[in-house]
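Note that one protein chain is taken out, while the other chains of the complex remain in position.
The chains carry the letters A and B, assigned in the order they are written, with residues numbered from 1 in each.
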Amino acid sequence: MLSIEALTKRYKTGDLALKDVSFSIERGQVVGLIGPSGAGKSTLIRCINRLVEPTAGAIRLSDVDIPKLGRTQLKTMRRRIGMIYQEYALVERLTVMENVLSGRLGYVSFWRSLSRRYAQKDVDKAFGLLERVGLSDHVDKRADELSGGQRQRVGIARALEQDPELLLVDEPTASLDPKTSRQIMRLICEICREHDLPAIINIHDVMLAQMFVDRVIGLTAGEVVFDGPPAELDHAALTRIYGEEDWREMRKAADEAAQDASDAAAFKAAEEERMAGTV
Amino acid sequence: MSEVQAVSRRWRRPPVLIRNDFWRRAIYSGALLYLLLAIGTLEVDWQRAYEGLERGARFLQGFLTPDFTSRFDQIQRGMVESVTMTVCSTMVGILISVPIGLGAARNISPLPVYLVCRAIISVSRAFQEIIIAILFVAMFGFGAFAGFVTLSFATIGFLAKLLADDIEEIDPRQAEAVRGTGAGWWQVVNYGVQPQVMPRLIGLSLYRFDINFRESAVIGIVGAGGIGATLNTAMDRYDYSTASAILILIIIFVMLAEYSSGYIRKWIQ
Partner (left out) sequence: MPVWQTEQGPAWRHRTTTAQWLHWLGWLLAAMAFVFCWQIMTVDTKWFFVKDAPSQAADLFSRAWPPKWSYVNTLWRALWDTINIATLGTLIGVILAVPVAFLAARNTTPSHLVLRPFALFVIVASRSINSLIWALLLVAILGPGILAGIIAIALRSIGFVGKLLYEAIEEIDESQVEAVQATGASRAQVIDYGIVPQVLPAFAGICVFRWDINIRESTILGLVGAGGIGLQLQSSLNTLAWSQVTVIFALILATVIFSEWVSSRVRKNII
């Protein structure tokens, strides 16, 4: 489906962001891309739709080599790749519906998009998607009136409106609270399964990744250092990805969060018991 | 997803600027009506305008061959007058603006002082430089002095207002803390207010220097000295080459003033 061979990216400043990255993804596979910040996760997925120009290597989606495409062909390719962003990247001052319909821009003519006269089937599809992500009541609201979780749902609907063959997801939960994060991750993964859609998800939260994805790729300083099912992601592998110290820190923070959660649950249970006792 | 597909629903883009139906229609049709009326009552002598095109070509020719030399004396005198007028009026303007600006800030001035200072500001802002210049030329006679008084007066309206607005927006806790140490009015202004507004005051002063130079090129048209007077004379004589030389000089000086003041502002902050 998607195969990446010897992908290298060197920025103009001389920083080597990606070193010889190779892997391939099957139809319907959801891949979690983990690694410390600055490891090149964001660069990697932006190279795939060429928001960042790769320096060397091949990226093949259904046997089309993306880095070799000309401008017009690139546009046609981009509409086949949906993208979901960390800060939602919605056009804040357009309505929810316009944002979702903007997923069709690669398919429609300029005048049609300017006058907002989309084909009825595009509009139907948008309504369907908004219903799927639970935003049917917010169609004509402006995007900046929505909460973070709702905005990310619009972002998901926009990406799917493109009829994508591949989904690129850049830190979908980084600006969300833990509960919403889980909901959004579940939604993305469910949709991928419904459509048999492959996806690459950049994610810094290892636990969240393990919970939802089929396969994990660990990136450190631009190199792939782990590639396998989430179950194989053990202490040694994580140390390799994050480095001894950082991984310990992360785990401690996670443990504390879990402890807090269980403490809260215990407190609530005790409280309920006491209430029951007084009654 | 096809199983949750909604029934065919139409969608139209909601109006962008004015969402209320009645107001949108009223404002749009009002604007259209006005536009038709305005264009309909336009009195344009197209014949004369058409003939002017030939003169325009001549002007363009003159503009492309600017002549700095044959009236160099007048150009130089006009330029020197403009620059000196700008320097003096900006400095005097700042000196007068600061006390008026302090007086016009409600959070540090008593009501009577506030009202007087705000009144001065309003008078200065109500009329533009050229109208003020007409009055001052009538009072002081033709020449750079009237221009100097005009620009100083206009500077007050600009600087004192923005300074006062700035002071009214300072962080009151800092001033309160200074007042809490038992400081007198001057000390509160010096320690609690001045540090907060100083960078912007300097920036605004430089900006006003810029504006004063531009204006000094205009008020000459009504007799208040400066390069504008020279330009006016050149135009009266149909001496387009000299006029274009003056225009080029104005553009260069304005750019210089703008870039250097922008540079200094960045350097201060």
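Rule of thumb we're sticking to: contacts are C-beta pairs under 8 Å (C-beta built on N, C-alpha and C of every residue); 3 or more make two chains touch, one makes a residue touch a chain.
Predicted, not measured: the structure shown is a model, and the values here were computed from it.
Enquirer: If I consider the whole complex, including the chain that's not displayed, which of A:Thr76, A:Gln120, A:Ser136 or A:Gln259 touches that chain?
Expert: Here the residue in touch with the unshown chain is A:Thr76.
Enquirer: Among B:Ile100, B:Cys117 or B:Val222, which one touches the chain that has been omitted from the display?
Expert: Considering the complete complex, B:Val222 is the one touching the chain left out.
Enquirer: Residues on subunit B that touch the omitted chain in the whole complex?
Expert: So the residues of subunit B touching the missing chain come out as 16-17, 34, 38-39, 41-45, 48-49, 51-53, 55-56, 59, 80-81, 83-85, 87-88, 91, 126-128, 130-131, 134-135, 138-141, 143-145, 148, 214-215, 217-218, 221-222, 228, 231-232, 235, 238, 243, 247, 250-251, 254-255.
Enquirer: Quickly run down the residues of subunit A that touch the omitted chain.
Expert: 49, 51, 75-81, 83, 85, 87, 89-94, 98, 102-107, 110, 113-114, 155, 158, 162
We take it that only the chains that are shown with their structure count from here on.
Enquirer: Could you state the distance in Å from the CA-based centre of subunit A to that of subunit B?
Expert: Roughly 50 Å, centre to centre.
Enquirer: Subunit A touches which residues of subunit B in the complex?
Expert: For subunit B paired with subunit A, touching residues are 1-2, 4-6, 8-14.
Enquirer: Which subunit A residues qualify as touching subunit B in the complex?
Expert: 95, 97-98, 116, 118, 120, 123-124, 126-129, 131-132, 136, 139-140, 194-195
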